[in-house]
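Note that this complex is displayed minus one protein chain, with the remaining chains in position.
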Amino acid sequence: MAKKTLGKAFRDFWYGKPHSAEEGGRRLGELYEDKTGLLKHREWRGVKDTFYYMYMIWGYNYLHMVTDILKFSNNPIDFVKGTWRYRWMGQTYLPVIHWFERGLQGMRGEALYASAWHYRAMVSASIHQICNFFNADTRLHGGKQNDAYRHTIYANETTCGTLFYPFMDDGYQYIPMEMIPYFVTCHVNSHTVLNYIDAVQSLGLPGDPCPMCQAESGLFVLDDVPDAAPVIITCNEACDASVSTHTLQDWFADKPLFALPVPMQFDDPLVKKYCMKEIEEMWRFVEEQTGARFSWESMVKRLERQNKLQRDEWEKWEVASKTNNYPINGVAQALFRIYSTQYGIQGSFWEEASEKVKQIMYKCVQKKINTFPQTRHRVIAWSCAPLYFSNWCTWAYNCWGLNVIINMDSLMFDMEIRTDSYDHMLEDMVTYHMWAPMRRMAVGGMHHIFELWDYMERFNCDMVAMYDQLQCKGMQGVHGLFEDEFRKRNIKAFWIPHALPDCRTVSRAEIRRQINDYMTTVMHEEPLDPSLLDFDDSMTW
Amino acid sequence: MLKSLCKKLLKLLGVFFLANAALFVVFFFDLDGKLMFNVVEPFLKKHYDNMERRDVLKTPYDINKFPTYKYDT
Partner (left out) sequence: MKDLKHLIYFENLLQEANNELVQQGKKEGLRAIGYTCYFMPEVLLDLPGCFSVRLRAPRCVSPDIATYYLSGRVCHYARSLMERALEGGYNFLDAQMATETCTATCRFQEHIQQKHLDSVDDMRIIDNDDFFCEFTDIPFKNTENSYQHFETQLRAHVLTPLHEHFGIDVSDEALVKAIEEHNEVCRLINEIGDYRKLDNPTITGYEFHVIQLVSLTCPKHLILPYLRETAEEMKTREPDLKKNFRCKVVLAGSENDDPDFTKLVESCGALVVCDRFCYGAVESRVPIVLEEGKSPLRCVAEHYLKTSNCPRFMPQDEMRERKMRLANLAKEYHADGIIIASNKFCEYWSYERVIDTFILKRDFGLPVCSIEKEYINAASGQLRTRFQAFVESVEIKHIQEGK
């Protein structure tokens, strides 16, 4: 008996505890401190993975958070000044490693190694953006408009970064205005954004418009957007509220602003010509206002790198759809894709991470490593995800064996852009631009929204996680049709109600409860790790 | 000479081991997270809450400040 216990203790030490509901399982839920979501202690993942995590993820990323600043910042003191000046910076940057923790919890082996590379790239790109902000911000330079300021173009975060490639050889940078202050903060520290939502509501804005747009305008209300560019490009992506957000942003920023509309009926071939001209007008505006010059070479160079990244993604999707060797978890896959497509090619972080992941992935394929061995259901996640609980996929795998194979967000820019001629490039660019986040498959036409069934088949999924963003008018407006189709097609689907960045509307615990209810009452399944069923993390980042 | 080199090497190894052990304690018991959550974030929050900010509602709203941006392409 003692020998058996000793043997198990050794195995647990060497490999980590098993992922099972039985006695002696790892019981990840018990690692949490009540309410805060902090860890009593980090998970013991076995000798190899624990030390891999410690050195190659935890330590490596802490170190690189410093070296990246030194690499991308013109003056590291600006970084400190910026941290002191901007709430979204100070409150968000420091708990970054906990963001890794939430997304990688319970991961082992190749799934852990590969997913962490996606996180690494996102952090590096975020630091790059932050440094670009602070290099140019007049508030950190005594009101002076320096060279970096004059070489920065601001655009609404849903405008695709690809559009600004022609100016980058000339030393111009594009910053998606709200991507770091709003979007990234929600993932890393969900407390921060609440200040911005409350700020805009304090002006009398009702609580029902999309909370993403509320937060985007709230940033300006609290004067928390760096003054880092002479011009702003706005876009109507993805919805009515996005259009309206700019009315407040324009007032408070008070800078030359160019509106770049995306046609709503983007499947209509007749809209292409119109959209091409709009993009060209935007380029003229940038040239006129900043002195930048359109460079075809600059465009092609970056588009080709972007296309390569897209082809890499297709390779990964091929493995994800046909095998059980794909080593990226649901959250790492979705966020990497959103971050990289929105920020575009402005550094080599995406490509480097992609290469590393591919290496790991092919090793998994060759050695037939089942990267998520406890998978019970292959899940496709549809519509827009809760930003404050983007790691629900990790939880769902650990608790129920629900393995999110692909997300709607990942599928949005599913194309290459031709570079053989200007006309081809522009034509493809229009399509790319019109397939922007949430536009094609959330707020767009029904043809694309209901592509879900095709993707389910393509990725070999047997279950749908249907996000229910309570304030997204586009998705709310097709709620009943989805219910009808799920029933008619006998598809297993559960709804995840949420309010994008606002964790007060639907808490994480409530989301977990909804999934638990579905899994027990509809699927009649038992949890893999019962300790994760119910725990209080209401105060967590 | 060799002895002192060994001694130095051992000392270095000792420091390396102790540093790693300390690092492991910080890592394993999530001391970095606890420090951020309980000390750094509340301190920064207080700072940001009390920060003086520009009253953006006083920003002028000149109707004719910016032209119509129209371009022939």
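Order of writing sets the labels: A and B. Residues in every chain begin at 1.
The working rule: a contact is a pair of C-beta atoms (placed from the backbone, for glycine too) under 8 Å apart; a residue touches a chain by one contact, two chains touch by 3 or more.
Here the structure is a predicted model, which means the values were calculated and not measured.
Only one residue in the set A:W84, A:W251, A:F294 or A:Y362 touches the chain that does not appear here, and it is A:W251.
Checked against the full complex, the candidates A:E485, A:E510 or A:E525 give a single residue touching the omitted chain, namely A:E485. Chain A meets the missing chain through residues 203-206, 208-210, 213, 217, 234, 236, 239-241, 243-248, 250-251, 256-259, 261, 263-265, 268, 270-271, 273-274, 277-278, 281, 443, 445-447, 450-454, 470-471, 473-474, 476-481, 483-485, 488.
Interface residues of chain B facing the missing partner chain: 57, 61-70, 72-73.
Following the convention adopted for this analysis, only the chains that are shown with their structure count from here on.
With centres taken as mean Cα positions, chain B sits 21 Å from chain A.
Put simply, chain B touches chain A in their complex at residues 23-24, 27-30, 32-34, 36-37, 40-41, 44-45, 47-48, 53-54, 56-57, 59-61, 65-66, 69-71, 73.
Within the complex, the chain A residues that touch chain B are 36, 38-42, 54, 58-59, 62, 84, 87, 90-91, 94-95, 97-98, 101, 189, 191, 195, 203, 220-223, 251-252, 254, 256-258, 277, 280-281, 284-285, 288, 541.
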